[in-house]
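Here the complex is missing one protein chain, while the rest keep their positions.
Naming follows writing order (A, B, C, D and E), and every chain is counted from residue 1.
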Amino acid sequence: MENLITVLICAPIVMALIMALVSNDKVRGILTYLFGTVIAGLAVTVAVLWFKKGEVLTFDLPQTEIWDHAILVLEYVLMLVIIYLSVKAKKGIISVLAIVQTCLVTGLELFGPKLVIVRDHMKMDWLSVIMILIIGIVGVGIGIYAVGYMRGYHVHHSEVKDRRAFFFSIMFLFYGAMFGLVTSANLIWLYFFWEVTSVCSFLLIGYTQTEEATNNSFKALWMNLLGGLGIALAIAFAFTFIGSVDLYFIVKIASQYGNQYGLLIPIALLGFAALTKSAQFPFSGWLLGAMVAPTPSSALLHSATMVKAGVYLLVRIAIAMNGNTAGQMIYLAGGFTFFMASVLAISQSDGKKVLAYSTISNLGLIVGCAGIGTKETIWAAAFLIIFHAITKSMMFQCVGAIENSTGSRDIEDMQGLALRYPKLAFILMLGIAGMFLAPFGMLISKWAALKAFVDAPSTIMVLFIAFGSATTMFYWTKWFAKILGIGEKNEKDVTEGNEYFSMFAHAIMLLIAVTSLPIISIKVVEPYVKDVFGSAVPAISESNIWTMVILVSAIFVIPLITYGVARSVKHKDVMAYMGGANTGDNKNFVDAMGEAKELKVSNWYLDDWFGEAKLFKPAMWGGIAIILIFLGIVIGGAL
Amino acid sequence: MNSIHKSPWLLHYDGSSCNGCDIEVLACTTPVYDVERFGVVNTGNPMHADIFLVTGGINTQNAEVVKQIYNQMPNPKVVLAIGTCACTGGVFKECYNIQGGVDTVIPVDIYVPGCAARPESIIDGVVKAVALFKEKSKDGDFVEVDEVPGDEEAETEETVAAVETEGGEE
Amino acid sequence: MMCKIITVVAFIILAPFIGGLLDGIDRKLSARMQGRKGPSVLQPFYDLKKLFDKQFLSVNKMQLFMVISYLIFMIVTGAMFFAGMDLLMCFFVLSTVVMFLILASSSTHSPFASIGTHREMMQMMSYEPMVLLTAIGFYLATGSFKVEDIIKMDKPAIIMLPGFFLGFVYILTIKFRKSPFDLSASHHAHQEIVRGITVEMVGPEFALTTLAEWYEYVFLLGIVGLFFVNSNPISYVVAVVVAFAAFFLEILIDNTSARVKWQLMFKLTWIISLVCGGVNLLILEYMR
Amino acid sequence: MSKIMSFTKIALKNLVSKPATTSYPFEPKEYPERTRGHVVLDDDPCILCGMCMRSCPPGAIKVDRAGGTWAINGYDCIQCGYCVEKCPKKCLSIVPGYTEPSSEKTIQTVKVEVPPPPKPAAKPAAPKPAADKAPENKE
Amino acid sequence: MQDLGQDIIKLEKDEFLPEVQKKRNENWRLGQICCAFVDGTTYEVSYSFCKDLEVVHFRLEVGKDEEVLSISRIYDSAVFYENEMHELFGLNVTNMAVDCQDKLYRIKETTPFVKKEEK
Partner (left out) sequence: MAKRSIVPFGPQHPVLPEPIHLDLVLEDETVVEALPSIGYIHRGLESLVAKKDFNEMAYVTERICGICSFMHGMGYCSTIEKIMGLEVPERANYLRTIWCEMSRLHSHLLWLGLLADAFGFEALFMECWKIREKILDMFEESTGGRVIFSVNKIGGVLKDMPAEMLADFMKRLDGMQKELKKATKVFMNDYTVKSRLEGIGILSKEDAIACGAVGPMMRASGIEVDMRKTGYAAYKDIDFQVITSDRCDSYGRCEVRIGEIFQSIEIIRQAIAQIPDTELSVMAKGFPKGEAFVRFEQPRGEAFYYSRANGTKNLDRMRVRTPTFANLPSLVKILQGAQYGDVPLLVLTIDPCISCTER
């Protein structure tokens, strides 16, 4: 197993180096398929092998010493890279963050007190396996999609310099970093991988090298570095107060002793770091800015995997947050973000922006679950991670494909997509339904979360969910409604086979995940919860889950039947009602000047209510307030 | 099979009436006359209507509108011309912008004279119209599309056919 | 089990009759409040039959498909409720139901239907929090989301849930499409959006929508009743009486208020949900 | 002060009191005597002078001297009463009762026996009741 | 029957606009504009201005093919009157703020009020 994990982490990095050298498009495509298959295969193998044993595994990589040193060196390399890039872009101030944290961590490592408790550096449990599978399958799917997408992208955006070699290279590097992140138990290692993902994200956001992209990429960088600083500080505290940098040990201690002896401080700091990574308010800005990046990177980094690193970490430390101030900070930040982001999403008409807000919002929900830190919420959080990763990745890809075909990712331009691009529309509709409709996975998870919050009990979270669900419903529904409706048939679909392959693979994955929800619950999530909490109950009773599964089938079967019925009914076409001024084709009416005027039907965006101009700042300040107040309490309480 | 006589929903369109007949039609729905006693609902939407009440004569602009609304009403349907203007053009028939009564554009089933037509007359007219449904629905399968009945002058038929939407049943 | 099946079958068969009758009573009472004689109480049934008898015109084929799905899922929701299943799930499915209605109307590319659609969404956004909170209230009061468990309590839930009850009756005004919140479908009076969400539904299609609404009436009144039902058989009578009283109240509100705009509806509904639901929730959680 | 549901009192009062609705089609309506319903001709004194025809704003009256008929299109008459005012013989009157709605626009024709060239102040010849008021199809 | 300001003030075309502007400055409102086509040769255009209960009528006499300057830039509400005159009488009103292009009433006939004389 140790070796396998090593390969899992190293192989992508090697592949990244190779990809950086390939400039031929065809070769790159073939290599991507090949490497992708290898990575996915490795991920699945790891998962299967681990499952055969089915127990928590702590281990060290072979030659841990070398790894330790390598990471130490690489940390400095990373720091230098950041300094170089930020100085080059005249944003040198950012490098201060990098210098401070790197020096802090490495300084402690090199010159700090000897660690009292040294444990294994690696750990594998159910959660790691879930993450590995997500990265390995969803992530690789996105990689395959990227081959076709980037080709189309450069056809459309001729102004952007073709740096695909760089793009794919970073992508593979990112896989490796992610695998490392989710298997590390040593905080210093985790910190290192964490920084690598930040830099990957930063590089990919700046892919187009436009001014906007550069600005946004640096925004992402400094926010993520702030998170990195959080981890660095957490490490520092752990070093000095606990004498260990073993994540699990820290969590265990903290969950046992609560806020005594400042044990909660590292937990709170880790939580803080996770908030930045998961783009919770006030750190949501970077994720929104990241939408300038080509869609595969949005799908991979900014929805399916990297941002999940934040919530992953939170779920890891959740048990230590149950019922204390650190937990309050996290769940308030999460709940607040869940609500605010879903409200803000209403005012967006850019498809990717909506997805971004929705991602932030859903991450907020997971964060909230983790912050509460009970069995049920962790159950819910695990499912939210799974469903969100699959669905969102699929939707990002779909919006990207739509953009490549229609030249726009504006929701208004998706009018009648069901007629124009039936295949893409199907994916999109499945995704939207998956995001909020009963009885799809996200909703079940949300339901579980709701129930868990009621039991917690946490009135404020219940209210956040109750109101946030309502707003969530609004923005999804209006998007959904847009896709149906009339449109011109037979528009040219330039989506490539590999893109469809990935999207349909996701769709199938989603359906499998939904229908096998009970199995996943019993085989994966419940054991995990049991491992952490000592016992497990699924948040939703089994009978309900089964009803849901039946409903899922119903939701496909019933419309199929009714579709047949509806088709067979005799009818006569009639003009749509336009007050008697219809010119006959349902698209034009007689206007005030007596001429035909084209009808326009647009969605609502409620700018005066929920516009970014109105709510973004308050949301930021709200987030800042929550974090400052509770961090203050945690730290103040310890002193 | 015929159930419309118990629930005739009506649509009122003001052609170029002077409002006199108009407000009398509205008055029919108000407490003193209350046509809802007979199940009449003033729908305001051609797609839901069974009876088409037109007040006022036909002029250049509203001819198209009247035809369109007529075509948007599902079968079976009847048309009532309310008021002298709608019957014949009335006092305005010599005006340059009045083509004449409603029957110059769509087939009219019942004429309700009066200037203004009294609510009582309108009620009588509606009652007569409802009786017509019995015959109308007997005319075979009304799910079938039928063109505007050709009991008018050829010229009318042409213009009406011109605004018919294309495409028959599916 | 047998008993459950009987209830569900009874719901499926009887609900349209009850719903239609309620509709008829509504129309009759409204007419009388307006000083009119009004139609017969059976009028809704005549209307329904007529609508089925009309020619079927269609703007978009998609619509019929959505409307049928709307009806079927509405029945499923009601059936789930009367089968004693999970209340929260009923509500979740209910929002799926509304989705179908929204999709039905938005598929037509009609300006009025489109505005109706958006208002319907706005309404949904307004009442959804209270709906969810109601389910949570029941859970806190009785320890279960399941209707079959809730009705086995020995005290009516209303004792614990007065705030939720108020809030729920409040949003019923929206769900029943009554003034002041009859914004998207314009059941009563004339509205700027013509018939809003149902504007392009012709004959049979409109009939199906009406039918679904009747099912919804019964389902919603069922929930009103649920606040009162407990293991005591007399409570069922009380529940029915209260459901009728609530219905009458809605008619009265309908006839004594102007239609407000959605802005006000949204604001008021959220505030009331927050106050009624939130306060009661806090109290319940504090009591726990 | 704003109140909510301030209409309640009126609504409830309406609910319990008798509705304002007439039972029109089931009970005939009683019109006030001035009601301008339709124009009737007392054919005795009529001299078919055509004054009414010329003064009628919509042109609803047709007087045919040669054929000896006076005809009115009830679907064209706007009940203005101008003919009544203008008739030199005062043989027209406008009385309650509206022209019935129907599916055809019919014209009421009255046969008028015009007396021989009138001698001033002479009584008209013995009238022959012109009962032929049967509607004729116009179109 | 008393009606204030019955007198109609005849104006020449060049003093017309300044007069109107003066009225506007004194906060008079535009009462109406009426056009009549008399004798088959001239248009009589009457402009009425009101203030409180007072009223003043200006009268322009315009030849058949002559032009009238629009006052719609002084009084917005003149737009409807002027378009109406143009559509029904064929009066040439120039410089209108909004020109409906004879689509105000969208009638079939052109200039129905002057037809007989012209054709």
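What to note about this one:
Rule of thumb we're sticking to: contacts are C-beta pairs under 8 Å (C-beta built on N, C-alpha and C of every residue); 3 or more make two chains touch, one makes a residue touch a chain.
Predicted model only: the values in this text are computed from it and were never measured.
For the chain that does not appear, the touching partners among the shown chains are A, B, C, D, E.
Of the options A:Leu190, A:Val532 or A:Leu599, the residue whose C-beta touches the omitted chain is A:Leu599.
Although one chain is not drawn, its touching partners on chain C can still be listed: residues 30, 33-36, 111-112, 114-115, 118, 179-180, 182-183, 188-192, 194, 255-264. Residues of chain A that touch the chain left out of the display are 347-350, 412, 578-582, 589-594, 597-608.
Even with one chain removed from view, chain D keeps its contact list with that chain: residues 1-7, 9-11, 14, 20, 31-32, 34-36, 55, 57, 78-82, 85, 94.
Criterion: only the chains that are shown with their structure count from here on.
Touch-path distance (fewest steps) from chain B to chain C is 1.
Ranking every chain by how far its Cα centroid lies from the centroid of chain C, the top place goes to E.
Centroid analysis (C-alpha atoms only) places A farthest from chain D. The interface with the greater number of C-beta contacts, when A-C is set against B-D, is A-C.
In this assembly, the C-alpha centroid of chain A lies 69 Å from the C-alpha centroid of chain E.
Centre-to-centre spacing of chain A and chain D amounts to 82 Å, using the average Cα coordinate of each chain. For the pair chain D and chain E, the distance between mean C-alpha positions equals 42 Å. Each of the following residues of chain B touches two or more other chains: 31, 34, 37, 45, 47, 72, 74, 143, 170. Chain C has residues 31, 34-38, 55-57, 61, 194, 199-200, 202 in contact with two or more other chains.
Of all possible chain pairs, the ones that touch are A-B, A-C, A-E, B-C, B-D, B-E, C-D. Against chain A, the residues of chain C that register as touching in their complex are 55-62, 64-65, 68-69, 72-73, 76, 80, 85-86, 88-89, 92-93, 95-96, 99, 102-103, 106-114, 117-118, 121-122, 124-126, 128-130, 132-133, 136, 139-140, 145, 194, 199-200, 202, 204, 270, 273-274, 277-278, 281-282, 285, 288.
Chain contact summary for the complex, chain B toward chain E: residues 59-61, 96-97. Put simply, chain C touches chain B in their complex at residues 27, 31, 34-40, 43, 46-47, 49-50, 53-57, 61, 190, 194-195, 199-203, 206.
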